[in-house]
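Attaching a single structure in structure tokens format; questions to follow.
Of the protein chains in this complex, one is absent; all others appear in place.
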Amino acid sequence: MKKNYKILGIIVVSMGVVLVAGFLLRHNTFAVLQPRGVIAEKQRTLIITATLLMLLVVVPVLAMTAGIAYKYRATNKKARYTPNWDHNLTAETIWWTIPFVLVAVLGVITWNSSHELDPFKPIASTTKPITIQVVAMQWKWLFIYPDQNIATVNYVQFPKNTPVNFQITSDAAMNSFWIPQLGGQIYAMAGMTTQLHLMANDVGKFRGASANLSGAGFAGMKFIAESSNSSDFKEWVNGVKRSPERLTMANYAQLARASSNVAPKTYAWEDSALYDNLIMKYMGTDNSAMHMAGMTE
Amino acid sequence: MFADLLGRLHLSDFQHDMIATGGQLSIVFGILGIVGLLFYLKRWKWLWREWLTSQDPKKIGVMYIIVAFVMLIRGLGDTMLLRTQQATSVGNSHGILTSDHFQQIFSAHGTLMIFFVAMGLMFGLINLILPLQIGARDVAFPFLNSVSFWLFAAGMGLVNLSLIVGEFSAAGWLAYPPLSGIALSPGVGVDYWIWSLQIAGVGSLLSGVNFLVTILKMRAPGMTLMKMPIFVWSVLGSMTLIVFAFPFLTGALALLGLDRTIGTHFFTSDLGGNPMMYVNLIWAWGHPEVYVLVLPAFGIYSEVVATFARKRLFGYTSMVYALASITVLAFLVWLHHFFTMGAGANVNTFFGIMTAVIAIPTGVKVFNWLFTMYRGQIHFKTPMMWFLAFVVTFTIGGAAGVLMSIPAADFQLHNTLFLVAHFHTMIVGGVLFGYFAGFSYWFPKIFGFRLNERLGRYALYSWLVGFVLAFVPLYILGIMGATRRLDHYDASLGWQWLFIIAAIGALTILLGVGFQVAQLVVSIITRYDNRDLTGDPWDGRTLEWSISSPAPVYNFAVIPTVTDRDAFWESKQSEAVKLPPVYTDIVLPKNTGMGVIIAGFAFLFGFAIIWHIWWLMVIALFGIIGSMIVRASDDDTEEVITADEVARIEIAAAQRSVL
Partner (left out) sequence: MSHKLSAEQVQFDTDKTIFGFWVYILTDCVLFASLFATYAVLRNGTAGGPSGAELFNMPYVLVETLLLLTSSFTSGMALLAATKRNKSATLMWLGITFALGTIFVGMELHEFSNLVQDGNSWRRSGFLSAFFTLVGAHGLHITAGLLWLVALVQQVVQKGFTSGTLKRLQLFSLFWHFLDIVWIFIFTIVYLIGVVKV
């Protein structure tokens, strides 16, 4: 029957359209496939390996579907017809086994990669890691450098080839902290800390975003992550420290007001307890803690 | 004083911006149009007597499908708005929608498509066919079935009411707290979401109980479990999942509602609440729900392939074990929806591997279908074509799913458009295509004539092409790092091209729905030429094809005795002389409007809580209880079709088939 060709034709044409579109978009960043950090590199390898493994099954299945549907079309009187043939132990054993083997292989991969790429696991490196505390706010990201006594909004800088220990919380809805070119995301939740360990291979500016819906201004909740040479980083930190902008409780309350597409800001500060206080306020005993205006302690 | 009586409801809640007003007006005029038409044609009595009060599962099934199809069109209307927004809201342009409205629309889109389209089509087809396939005259509890349908309709009514008065949830289709909590979503939107789903969900739960008992207790003599048609097995799996999973939905929604309405602290971030618990509870329902939807679709594909390949289903026993293992595994994978919550490597690994394990029985099913076609004689009618389209989309979507079952890969793909493309592949390519296949396959049995083949194929091509155009760009965008639910993005990202192609794809799908409507209209007009006189238009294999089309109200004049898996096929092959049937009186449930009334009170109950109109809530509650007591006290709930009447109907049908 011609209809099989039609279906195939449709698929081929559709794929063609998509390929043309792909050509038009050749200057785009395929963030997940163009990593700039160690974690993202390993995740890319993982994604490609798993995809190829599955193609081992997907391609034959699709080919068999087309082949069988074509050969055993009702109008083909030459094909064998066995209306009551409904069971074959060997055949069925084979196709219980094929996916089983595939899943077993994937299982090993899953086990290894889950442990190796656990976002809570620190990255082994000879360079001393840097800690950055991240607060998801309505709707912007606050980065606190506990050891440098600076803070930034919607912009984060760290030295290249240095493990970055992100400690992440939220002072509003749940968000997801994601810098695709450096590695996978993790949720930011109020009243608790999650961790993400990333390391950039080279200098560069990378797009970061919240991947989880958090309210009206969510689409504007994006930031720039910049990795720089360690000397440039030190210079930048000293520059921020000298800046007149200070992060105080009053400032924080101001910042906590809902706003979106906030331009990057930098602050110097002295209060080392800010991040811990933000987490502790959700452990508090009175109803006012969820009022988003800011600190209640 | 009067204002207090209406709770939080104010006149301003009826006022919307321009696009929302369009939705509001289309709903209002749609309803007015239908009401006017019914008055004009003087069809109110007919509608009430023949349909609304009907206890006949075939009619209830048709009503489910009508509601689902109308909601499909509304859901696609939402799609068009979403696609237009994402194709135009880039750089300095902010598109046609505010971010809040955009978020309401995608929340409504997901809610409608899962609860009122997919569930509606599923229960519709089950109602139509399941009793016929097991050789039964009715479901186990006909009145409960009617109540279930009307609760489903009441939930649907509440979702759509939110277009007219107030707003809908903007917190996504699963409304994660704390975003969906009262502090961050103070309006009525989330309450509309909660109560429409709660009411429809209770209806689904009751249907699950009903069909489970129907399958286990109402089968024709001789139909042992391993002689059941595979569709019945798939429904058994699906209903089992409903019975175990839907209470979690009821619970999660109730607790979220309590948090919002009386100030408890289940899912608040402070005062000892735990939002992560909600995410666990909702997915303890949500993941099995995916299989609730897809298992009956698998069943339909199995029936369709065997029928149109004119061959026994290959590996029936394998199929049953595959279905059973999917049913069990469906409860062991919910955490894969939030690997990114940081549960730790061991927990993530467990759920990742369990997820991949589901691919084993699913893969087995695909191979069995292929080998049912192998050495068969395949007739490429519309249902078979839907099946072939399904194999292509589902295999690719399934591979994407297995990819995301690996936690470390999921960290990069979760919450992106890759994920959106994946689950649409499964729900559209897996579930919806299956229900469309089932609809065109079983249509002649219910209405007595076949659907137009040509327009059916056009619909399928449009759906398939539209599907590829709409979702391949989303897979690519996901890889580019595009997160889901964005109402605006930077021009420098270069994503706009792909969003435009996706919008063209959505339009093509809309064209497919247009062909489906045209197919229905043309088929109705030409119904005399497409009549199914034999009751067996496809050379079918199972019991539903053994009776005349359209199926008589009592289904089977004489309850069949089953000796084989493909009961009807075997009886067609056998040379045994068929004895003339002996007809007896048949007892059927009487029509009752109590289902409509109970669901009507449930609707008012939901509305009252949403708007904090407490007196109305109390009245509605007493209305529900009172109606139930009245119904329980009624002993006159059945009527008899005499043997003579049955003989008359059967002979008339037999004469038609000779003509």
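By letter and in written order, the chains are A and B; residue numbering begins at 1 in each of them.
The rule is short, and it goes like this: a contact is a pair of C-beta atoms (placed from the backbone, for glycine too) under 8 Å apart; a residue touches a chain by one contact, two chains touch by 3 or more.
Keep in mind that this is a model prediction, so the values were computed, not measured.
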Touch with the omitted chain, as defined above, among B:His94, B:His265 or B:His379: B:His265
Sole contact to the chain not displayed, among B:Gly75, B:Gly135 or B:Gly273: B:Gly273
Residue of B:Met113, B:Leu281, B:Ala389 or B:Ala503 in touch with the missing chain, whole complex considered: B:Leu281
Contact partner of the left-out chain, one of B:Leu5, B:Leu25, B:Leu47 or B:Leu216: B:Leu216
Touch residues of subunit B, complete complex, unshown partner: 140-141, 205, 208-210, 212-213, 216-218, 243-244, 246-248, 250-252, 255, 258-259, 262-266, 268, 270-274, 277, 281, 284, 585, 587, 625, 629, 632-633, 635-636, 638-640
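Everything that follows uses one rule, which is that only the chains that are shown with their structure count from here on.
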Whole-Å gap separating subunit A and subunit B, where each centre is the average of the chain's CA atoms: 32
Residue numbers on subunit B that touch subunit A, as the complex places them: 99-100, 103, 170-172, 176, 178-179, 181, 183-184, 268-271, 275-276, 309-318, 338, 340-342, 344-346, 348-349, 352-353, 356-357, 359-360, 362-364, 366-368, 370-380, 385, 388-389, 391-392, 395-396, 399, 402-403, 405-416, 457, 461, 464-465, 468-469, 472-473, 476, 478-481, 483-489, 493-495, 497-498, 501
Subunit A residues touching subunit B - in the complex, by the definition given at the top: 1, 3-4, 6-7, 10-11, 13-15, 17-18, 21-22, 24-25, 27-33, 40, 42-44, 46-47, 50-51, 54-55, 57-58, 61-62, 64-65, 68-69, 72-74, 79-88, 91-92, 95-96, 98-100, 102-103, 106-107, 109-111, 113-121, 172-174, 176, 178, 180-181, 183-187, 189-191, 194-195, 207, 209-220, 281-285, 287, 289-292
